[in-house]
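A single protein chain has been omitted from the complex, and every remaining protein chain is retained in its original position.
Per-chain numbering from 1; labels A, B and C assigned in written order.
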Amino acid sequence: MSGRSLRSRSYLWPIFIGMWITARHLFFNLFHMRCLPTIQYPEQRRNYSPRFRGLHILTVKQNGDIRCTACMLCATACPAACIHITADEHPDPNVEKYPREFNIDMLRCVFCGMCEEACPVDAIRMGPGYELAGFDRNDFIYTKDDLVKNGNNTLSHVTHH
Amino acid sequence: MKTVTLTINGQAVTVNEGTTVFQAAQAAGVFVPHYCYHPDLSIAGVCRMCMVEIEKVPRPQISCNTVATEGMVVRTDTPKIKDTVKGVLELHLINHPLDCPICDKAGECKLQDFYQSYGLYTSRMEHEKVHKPKVQDIGTIVLDSERCILCTRCVRFTDEVTHSNELGIFNRGDRSELRTYDEGPLKNDYTGNLADICPVGALTAKDFRFQQRVWFLDKTKSVCTMCAHGCNTAVSINSSTKKLYRVEPRRNPEVNQSWICDTGRWGIHSLTENRVATPLKNAGGFLDATWNQAFSEMKRAITEAPEKTLVFLSTAMTNEEVVDVCQVMFALGVKNFSWLVDEAVVSETQPFDGILKHHDLSANARGTAEILKRLGLTNLGMKAGIDKVKTQPLSQVVAVGLDAAQGPLWVEVAAVIPTTTQSFVHATNHHPSFEAAKWVLPNTTSFEKTGTIVSALARVQKVNRILPAQGLARDSHALAWGISRGDDRSVPSKERAKTIFESSIQSWFCPGEKFSQFNEMGVAL
Amino acid sequence: MKYEFTPERMKEFQKVKAKYERPRSALLPALYLAQEQWKFLSDEAIQYVAGLLEMPAREVFEAVSFYTMFRKKDMGKYCLQVCNNITCTLMGSEALLDLLHKELDVGLSETTKDGMFSILSVQCLGSCGTAPVVQINENYYENMNCDRLKITLQQLRGTT
Partner (left out) sequence: MKLLAPERRIILKNIETPNLHQLSVYQAAGGYQTARKAVAMNPDAIIEEVKKSGIRGRGGAGFPTGSKWGFVPFKTGKPIYLLCNADESEPGCFKDRLLLERNPHQLIEGIIIASFAVRSLKSYIYIRGEYATAAKVVQKAIDEAYGQGFLGKNVMGSTHTIDVVLHRGAGAYICGEETGLISSLEGKKGYPRLKPPFPAVSGFLNCPTVVNNVETLSTVPWILANGGEAYATYGTEQSRGTRLFCVSGWVNRPGVYEEELGCTLRDMIDGHAGGMKEGAKLKAVIPGGSSTPPLTPEEVDKATLDFETMAKFGTFLGAGGIIVIPDHFPLLKLLERLTEFYWDESCGQCTPCREGTGWLYKMMKAIEHGKGTAQDVANLQKTANQMMGVTICALSDAAAMPVLGFLKKFPNEFKSAREHT
């Protein structure tokens, strides 16, 4: 048992030193709550930069119509091939084409933002949302309505010229 | 035929007298941008894109109408030409609607393609574009006259190919508008070709509208088997979802120029519904069975009474399949073969409408007849075969390789089935007339097999597999192999087809052709 | 109503048609005759002419929409065609147009409610020496000015 002093071998002393450091932090923080870095999530939230790439959003026109024209450029640009769109004839002949289904498989999405850049009509954006928990794999298939609903409650209504 | 030699971009080219500079450039592998030129239509010379510079001629000339003469020096890549083409392209685009996101032609649109190679300018057009009627339903095609660049290909098509004079350009100047003269639907059988030859998205097929983006599709060369003409096709599928989206014509000046009829193009959809998915045993009602049971049953039935068995050979089978089936059946002692064809029309070699369509819906009637002759087997012919089953009790019928494209021929076969003790029908789709059959076995369609067929024009052409077999469908190779072995050990159909091709078909029909690199244009018999 | 030429017009048509190597060359004269009989060229009239000339109906529809002097819809009894080209504009044809709009209170290529007048703005009528010019139906009214135009309108109204 050479090389280790009696004090370190006596086991109680290192315990005391450790507890002492912990107590010091505890009592210091107890009385200096303000300068603590931790925040009380979910009541408090960290604000991310506007360029944060979170949960996708399908933007809408002023008349509430979905802006996406199902041109498939996002599906083409997506490296994870997780965007599946089926296009259909829009009831209004001036609009012609719209997505009947617009599914994003969040389990596959790598949140790279290529879809946002590919979109010619700014129909898909990556919003600030990052709470993506779910109980079942199917919860992660976000449908068109989810993505549009996502847009309404996250974005203050962005005015489009 | 006298030839002339000219130099294009410094490269000497020799062509027959009378060919245009454009065709000479094409022969020399020099690409010249064009919209209104089409190899199978007359020269319009209105899009003005195919400008080339010719020595000793002051102004750039359109190459599609300028006949090549001896010693002509042509340049297609001078800065002057690039500027001229860029200028003309810009004028094509100033009133063109920004429809790319919703336009089906995106990805194969010539405006996009030529903009990438000749345009790349920032648009200077700040004024209101000219507006024309947008989505118009003209039958099988959707017309958007705002996208139309008035290249008149479609007008020439309905004048020169279908002679139906339906499409025209009305009004004058930039108010010129393409539409049918009575704004009614198109009334010819070749409307699908309009969507192909339209270089932009003005004419798009309703069947393909918004279905898939073209860059997700993979094309495979094949041949249409919906009638005896054997038009060359290119079939597009989405290789990840294995879904078939489009059948397009493939240019073959000997057979179908650049056209296919609407039945061959859109008729395939009717074939994909109610396919026979699994082998079915008829015990008071059809029950799913396995190929193993089917094969052992067939082997047992045929070996028991080969002289009582009649084999119906569908004329939708490839040459290799016919040889395979006949050899196996002959080995089991069967003598009676008859092809399944409408004998009244099988002798017609020319299309009845003067363009492409044939009354004879069989894909490989000539091949089947030729093979039976070569194998020394008598072809009873359909009527005689059926009578033989009715009168002399040929108690067993094996109908091999039936394809829904054959259409109504089954009804006559079905009439015979109830009188037989044992009947096996190997078909692609269900048909009410099969109720009485003992066994119904799933067959592959022509998209799911590879092999050669002989068209009514006596031309040997190759059908290529595009999709995997649907459900448990097996082609006739697998059927023949299964019957000879009596069990279901799987057999590589492609290798079997290759060996049979090399052993017999090659020497009989097309010496010198290799199975894998078969001549895309087909070979005369 | 059955679309057919009156017997004399049919005789006239046959006489004209005989002058040409191919019947379809008589397209313009035939359309003039049809426009003379029915005042404008309805779809049925065009189909009838196409049948007469044994040519595809599409090409006749195309020609009718191509040439400016064929009317596809009913116009006024008098078509006031004001030249809008260089010399006539220099010599004041715009004032004439403004006068007509004020006087008849209809816009360009529209017809007055009583069906009497239509105002058309047309290209050079080949009368620049005597500009500005107004063509009413088939006659030229040259060296026109606002006063003479008013008088002409009265005269035309007077003659109904």
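Note that in this section a contact is a pair of C-beta atoms (placed from the backbone, for glycine too) under 8 Å apart; a residue touches a chain by one contact, two chains touch by 3 or more.
Computed from a predicted model, the values in this text were never measured in an experiment.
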Among the chains presented, those that the missing one touches: B, C
Candidate in contact with the missing chain, chosen from C:53, C:80, C:119 or C:144: C:53
Residues of subunit C (touch criterion as defined above) contacting the omitted chain: 19-22, 24-29, 31-32, 53, 55, 59, 62-63, 66-70, 84-87, 89-90, 122-131, 135, 138-140
Residues of subunit B in contact with the chain not shown: 43, 45-48, 51, 59-60, 62, 65, 67, 84, 87-88, 90-92, 94-95, 124-128, 130, 149-150, 169, 171-176
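To be clear about the criterion, only the chains that are shown with their structure count from here on.
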Averaged-CA centre spacing for the pair subunit B and subunit A, given as whole angstrom: 49
Centroid distance [mean C-alpha coordinates] between subunit C and subunit A, Å: 69
Subunit B and subunit C: spacing of chain centres that average the CA atoms, whole Å: 52
Of all residues in subunit B, those that touch subunit C in their complex: 165-172, 180-182
Complex interface listing, subunit B residues touching subunit A: 99-102, 106, 134-135, 209-211, 213, 215-216
In the complex with subunit B, residue positions of subunit A that touch it: 69-73, 75-76, 87-89, 93-94, 96-97, 120-121
